[in-house]
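Of the protein chains in this complex, one is absent; all others appear in place.
By written order: A, B and C. Residues from 1 in each chain.
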Amino acid sequence: MDNSLGKFFTITSFGESHGDCIGIVIDGCPAGLAISVDDIQREADKRKSGARALTTARREDDKIEFFSGIFNGHTTGAPICLIIWNKNIDSSEYDRMKDLPRPGHADFTAMMKYGRFNDFRGGGRFSGRITAGFVMAGAVARKLLSLVGIEVLAHTVEIGGIAARPKSLDEIRKNTGQNEVNCADPVAAGKMARAIEQAGQEGDSLGGIIEGIALNVPVGLGEPVFDTLEGDLAKAFFAIPAVKGVEFGSGFGAARKKGSQNNDPFAIKAGKIITLTNNAGGIMGGISNGMPIVARVAVKPTPSIAKSQPTVNIKTMKIASLAVRGRHDACIVPRAVAVVESILAITLCDFALRAGLLPRVIK
Amino acid sequence: MDNSLGKFFTITSFGESHGDCIGIVIDGCPAGLAISVDDIQREADKRKSGARALTTARREDDKIEFFSGIFNGHTTGAPICLIIWNKNIDSSEYDRMKDLPRPGHADFTAMMKYGRFNDFRGGGRFSGRITAGFVMAGAVARKLLSLVGIEVLAHTVEIGGIAARPKSLDEIRKNTGQNEVNCADPVAAGKMARAIEQAGQEGDSLGGIIEGIALNVPVGLGEPVFDTLEGDLAKAFFAIPAVKGVEFGSGFGAARKKGSQNNDPFAIKAGKIITLTNNAGGIMGGISNGMPIVARVAVKPTPSIAKSQPTVNIKTMKIASLAVRGRHDACIVPRAVAVVESILAITLCDFALRAGLLPRVIK
Amino acid sequence: MDNSLGKFFTITSFGESHGDCIGIVIDGCPAGLAISVDDIQREADKRKSGARALTTARREDDKIEFFSGIFNGHTTGAPICLIIWNKNIDSSEYDRMKDLPRPGHADFTAMMKYGRFNDFRGGGRFSGRITAGFVMAGAVARKLLSLVGIEVLAHTVEIGGIAARPKSLDEIRKNTGQNEVNCADPVAAGKMARAIEQAGQEGDSLGGIIEGIALNVPVGLGEPVFDTLEGDLAKAFFAIPAVKGVEFGSGFGAARKKGSQNNDPFAIKAGKIITLTNNAGGIMGGISNGMPIVARVAVKPTPSIAKSQPTVNIKTMKIASLAVRGRHDACIVPRAVAVVESILAITLCDFALRAGLLPRVIK
Partner (left out) sequence: MDNSLGKFFTITSFGESHGDCIGIVIDGCPAGLAISVDDIQREADKRKSGARALTTARREDDKIEFFSGIFNGHTTGAPICLIIWNKNIDSSEYDRMKDLPRPGHADFTAMMKYGRFNDFRGGGRFSGRITAGFVMAGAVARKLLSLVGIEVLAHTVEIGGIAARPKSLDEIRKNTGQNEVNCADPVAAGKMARAIEQAGQEGDSLGGIIEGIALNVPVGLGEPVFDTLEGDLAKAFFAIPAVKGVEFGSGFGAARKKGSQNNDPFAIKAGKIITLTNNAGGIMGGISNGMPIVARVAVKPTPSIAKSQPTVNIKTMKIASLAVRGRHDACIVPRAVAVVESILAITLCDFALRAGLLPRVIK
């Protein structure tokens, strides 16, 4: 079940970049959640925004359709199938490249693993477009989490080495959607946008770092020793193409701190035990500790670039050079923000159902 | 099945730090692997070495026993149960702390999740001692992988901010076991050891970074979109207590590179397609690409420190201060090297069986 | 993942009887299988035939569509989504019955489990129509199995107490599709058909027994102690609505035999070890023994009957009586034959992939 994720709130992904559609089946969603196509559409549109303005990326309406699991405006407890159709497809460029794996891209491993049967058009199953399914499922997950007060956010914290200054939760909530890079720091956002534009003009691309935050997660989600909150979140984040690193709280920075610096002192606030700092990123021993969950994912620069790069023709086994043409984002970080948010919501939903925090039928 | 990992080579962990034993059940090991207690013991002893010299850590013989799955010196295809007994136990210090969660430790979340039933002695299920089971399973996994030429290594690359200089594979193989911090750079190793000693004397602790490497992994292991090599490895690494970050190849560094810098150019070597650099860490699109798999995990400093820290008595709900006494490593990085190596081997074994690279019965 | 079945060849079912469509996602199908919509359509049409002639059952074109996983006429290794659209829907009768659970039907448990959110139209997820998805997946599975010479058959062996006489494999192959009850014994078939007709005229219904057979299954499929061939087949058969019993080989009859009668003596034929009888139904210790796999499933009579029956109005909590109107088969056994065949094929496919009998990429 390589294409399924989650034990209790299980998503199954299908569809290819240039196939008929991108789809997701959600199994395990409680009955009784009021949800409409518009609720999903709003979230899915986030994934399209942002970098949109900066790039010549493929434009799709991406109108969402429900195929099952909804009756009278509510979930029924049955599997929910959600679809967006692929239109506006031009696979000609991929025909040209089908024996020329793009450096840095999954082309090569896909060719080797699936051989001549690999659906290479638009990157097939390895396209970032697959994450449209994650975002549809994420919209359902976020709605479920909101029932128990859990809020999930994500924002760009770094692009091309340009780091956003730390911002308050309110600023993150308010500013993130206001600029084309989904960054809470408007000054950095401007610089990031210009850097992306310039990289694009140079036929190059940029990477960055996205931070996901979950608020009001109660103490106790996560199941050691293997089904930890960190472990399951990390596994899910790595399903986003281009993610090469995941950290929680102080993360790699923790490796350079002393215990006395990195340990979060306990205190009492409003009758509840809290920690004064959050180096743990809200997770201790794989279990949520009631503080905000903070995860950061490293996104590598888009491998498809216009600059010429050395590759090998897998048929002729001769060295070749490849300059990728067509509609590729010079930086996918802004669009991936909605995906990080979705993956965070989906995984928390899974743990919330597992822990009985969410009911099987919503009254 | 929170305590099970892997779909094809499945390990199930049981036992507590101060219970009768630490155990692991391996399900899915092919029949016909020649293996002895000594094979396992050798690997398990690695976990004990290293920091041992530097600390007053608990000393156990940790003699391994097979309980099942072995007949006439070979695996039978049946579940293999491996055990080490817990001896030399002193739980008195934990009685003192049972209402005082150690800052930075899983004590708090364990207390909250399992209530008064939590086995707090020695950290119970949240103790690093649980990883002894991972190492026993890792020894079996490494032996299996060696049948198809896959070699798995791990070494300390950073402790307390002291970074090892890059070393060749030969140096890593040769030097790592030669010093008490399991570092391939002897000069850095000396500095790391002194830093650990000093931190210990200050009642403090240090974290660090461990690198795991797998060589000769053929192209094609990993199952997108969710059961990716990176995702499943990351999930498994986060089962090691104190791990707060995982990255592959250029990892978080990729976020600061341009596509033209981070993409690994393809080339031909000895008739095979290789990449000239390995920023991908041997994994593209979640699938191994034939290059060395390179993962790095960030280990936070040991939370149990002798320095006094603020905490809260969960019974009285009053602020307290806690100085942890007893046998705690000032840095667990050196001992965790064998665990990282084991987790890497276990997960690769799972994928190798899944891909049919390893047979169900070894001839 | 209640709506997913299988570990290696995994099917995920979605859709409702009166929703937009019935769908199935197949994950784990090897790349390189040549398959067309027509291949699937042919199998799916079997499910519609038979009782068709005898009943006023809902008539659907049930034209199958591929949504993903097929490229250039071959499977790609990606999830295959298959759909049939629901048309010709009239839910008015179900509106009338929505507070009146049909005796013998899942209406009651569905109402109680999912409350007012249950999609009751046409039985929703509990309709026999859901099995159309199983048959689509079964068609793919049968094509895969045929690559390794495995043949899967099913036929009606009893309806309304009328038992077919034992028939040879050739007769089963030849006769089963030739009559409206899918029975290999033409004489019994005629009686069965008349019994169904009469039951229908009386406003009543009949049950029966279906036998599934798999030929040329090599020795060694099945994974004790829990993932046995019998266990996984039985679990899968019970997903067919109305199945209330499953047995293998001599089955319940074995309970009345002596060991000396029930044990199958070993012998040698064409250099291979066979058994002279097949009371084991081709399965010993949960593992295939190379003989034909023989399973029988008991199908209860259709609960939806025109005769008046006592029920309870779940809203008013008053006793009521219900005579079910509309298009219900007086016996679903003939239509379920294709479903039994499909389930058998799907489960064997799962074990064949698990055992490495089928490759991940078909050359």
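As a convention for this text, a residue touches a chain if its C-beta (ideal position, glycine included) is under 8 Å from a C-beta of that chain, and two chains touch if they have at least 3 such contacts.
For clarity, every value in this text was computed on a predicted model and none was experimentally measured.
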Which one, C:Cys21, C:Ile64 or C:Ala110, makes contact with the chain that was left out? C:Ala110
Missing-chain contact among C:Val181, C:Met284 or C:Leu348 belongs to C:Met284
By the document's definition of touch, the residue of C:Ser17, C:Asn182 or C:Thr275 touching the omitted chain is C:Thr275
Interface with the undisplayed chain - residues on chain A: 7, 355-356, 359-360
Determine and list the chain B residues touching the chain excluded from the picture. 1-4, 7, 10, 12-16, 19-21, 23, 25, 27-28, 31-32, 66-69, 71-72, 74-81, 83, 113-115, 117-119, 121, 124-125, 361
Spell out, residue by residue, where the missing chain touches chain C. 1-5, 13, 101-106, 108-110, 112-113, 125-126, 130, 158, 160-161, 199, 204-209, 219-220, 222-228, 230-232, 234-239, 241, 243-252, 254-268, 271, 273, 275-276, 279-281, 284-289, 298-305, 307, 309-312, 314, 317, 319
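One rule holds in what follows: only the chains that are shown with their structure count from here on.
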Write the angle of the rotation needed to overlay chain A on chain B, where the fit uses Cα atoms and the result is rounded to the nearest 5°. 180
If you average the Cα atoms per chain, which one ends up farthest from chain C? B
Chain A and chain C: spacing of chain centres that average the CA atoms, whole Å: 39
Would you mind pulling out the distance in Å between where the CA atoms of chain B average out and where those of chain C do? 46
Multi-chain contacts in chain B, i.e. residues touching at least two other chains, fall at none
